[in-house]
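Missing here is one protein chain; the remaining ones are kept as they sit in the complex.
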């Protein structure tokens, strides 16, 4: 009997790209608030999703250092399961609900790539880095304190897609004053068969479900952001017209389910 | 209007993980014939696929240096589209037809990973290397000639999964005397929704269609092969009980379609 | 006027592998105490260094997630300057002084490789990972608390050289009860010229000088450790005969100078 939540399916299920849910995550995050061309945001939205006119093109670029575990101490195998990620969340509306939509996301690990595709995150491989905050005091420590500077970047195939820097100014007591929209994504798996190529078997708008979502140690400050044009990518269509605040925080949640908002194949 | 053969879907379709078919490939290959435990091969076969009793567990481990292009000169962007691959083909039978089945495959590029999943190749990320044959004479050149030695290896997450070495003995005029079985794979995309998690939306047995398949410069020789046990992988269940010949050759084909042999969701 | 602390030397000095000292470092560390074959330790010691007979082959394998900065906010360019490292420290004596000697070290960044060679650390490239401790509570967070489990590994060229796991048991108030020996290294740069190949221009025993050395948040617990044999490496000659305690802590220091203990070229 073959087992595995994903391929490769095997007798013991040990080769699968990712263990089955529940998937537990904890991370350190940098997020930069900014405004892109509202028409560029609108052009990336899937059917049924509309621009949030109040947002005026508001987006966040996130960088995340993630630790993952399933139910078998996967966190003690960091070579296989620890990873880094960067994505854009663009503000939009779906059936009246204020949401974020994720049009671009990069990750440096295949287990995370697989879990992403299964939820609808359009993950590609990238190389992602962010300044970390270390406990031992030093000019290199970047503590969570006023004046600390953090940098972050994402590259794909050796080309820099985004570079950000922030400088901390103040702690924010209540994270929900900053982050409160749920995240929607496009779950999509194509068909190669020539006769039905225009009928992808999986084509849905989904809502990311984050159990026990916790945000701690939120700091805000000033920010810089560049999204240069790179051949073979369209993320620069969401380049910043104006940059807002930068945030640094830690976040955790678990994934056990997925909500299908709309099935485009129906 | 959003475009792209895969996610991310964008207005211009330039961000998609892979350009749409036709997909053209040319490669240098090493393949090692060997025999695994027939019960281990049988345990990996999908429903409807049966062991080829005449094969006695015969497998080939392949290593491939690939160049890919679509219709827009992608071969001139090697940072994005050139890649390396390793996989096992195990001999089996489906409805009386002598076939190969691919239970394990590793690749070092996300465009190739995506194309693989779409066809049914259960690709994971790996680091793959093979000795190359260079034109300029040198002790380092490894020419296609009697006595030349080639090595190859595949690692995942920093652990060596397979190591092979071959030494060339003779050119083989007719490649079809060695390679003649079509390749079958399991196309599979899971469902995360809790209520239907046991009903994957895509679950098919497929047949890889290789237009204009060409094999040239085939040499055969002696071979060594190790598939050590690695935590988090089950490929070592197909470790060699006996090693046959080693082959070195070049291969090209194009992909424009996929044949569905069996739909397990029906 | 060409500038740079290292090559490449350029008009502005911006291309050099590393900025000039002072070099500031902060890190999260895992270290596993163990005992290797005392004869194997002795066989790796440079001239003038003798085994510490009381140590009975005692070594520590360290894993470090490092953040580096020079004087120009290098910590905000983590893609270039953040790195991971693993090394062995073996206990020995030099002119009566109880010291550590570093025979093997791996790092994943070229600036760190260069700084290491300049001090005497015999750095090679590797892929290093350790479980991190995150602030947001989750099964994936690995907090600094009794019962937390951490894993770490180092690989080179796709082969696993060492794998370790620890489980925290208790905080240690005074780090100097565990870590108190200074570190010695062999600074060595070979000569290629055929006529003088046996006369390396740089061949010294040096003492690593760590200004403002700080160790905080030290925890101890149980440990497991494997150092498998790998072709092309000799680190497995220091494989554990007995494993002691595992430690998890944070450490910072600065480097501005180097002490030459012995010049072997004299």
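Residue numbering begins at 1 within each chain, and the chains themselves are lettered A, B and C in the order written.
Just so we're on the same page, a residue touches a chain if its C-beta (ideal position, glycine included) is under 8 Å from a C-beta of that chain, and two chains touch if they have at least 3 such contacts.
Only a predicted model underlies this, so the values are computations on that prediction, with no experimental measurement involved.
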| item | value |
| --- | --- |
| Residue among B:150, B:188 or B:247 touching the omitted chain | B:150 |
| Identified contact with the non-displayed chain, of C:56, C:178 or C:202 | C:202 |
| Contact residue for the chain not shown (choose from B:5, B:25 or B:60) | B:25 |
| Chain not shown: contacting residue from B:15, B:55 or B:131 | B:131 |
| On chain C, residues whose C-beta touches the chain left out of the figure | 2, 5-12, 14-15, 17, 21, 43-44, 46, 77, 79-80, 103-105, 109-110, 113, 117-119, 122, 124-125, 157-159, 186, 188-194, 201-202, 231-235, 237, 255-260 |
| Contact footprint on chain B, counting only the chain that is left out | 24-28, 65, 67-69, 73, 75-79, 82, 127, 129-132, 134-142, 149-153, 155, 165, 212, 214-217, 250-254 |
| Residues in chain A touching the chain absent from view | 127, 129, 153-155, 158-160 |
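The working rule: only the chains that are shown with their structure count from here on.
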| item | value |
| --- | --- |
| Chain copies touching (chain B, chain C) - same or different residues, decided at half shared | same |
| Chain at the geometric heart of the assembly (C-alpha centres) | A |
| Cα-centroid distance, chain A relative to chain C, in whole angstrom | 34 |
| Separation of chain B from chain C, taking each centre as the mean of its C-alpha atoms, in whole Å | 39 |
| Touching two or more other chains - residue numbers and ranges from chain B | 158-159 |
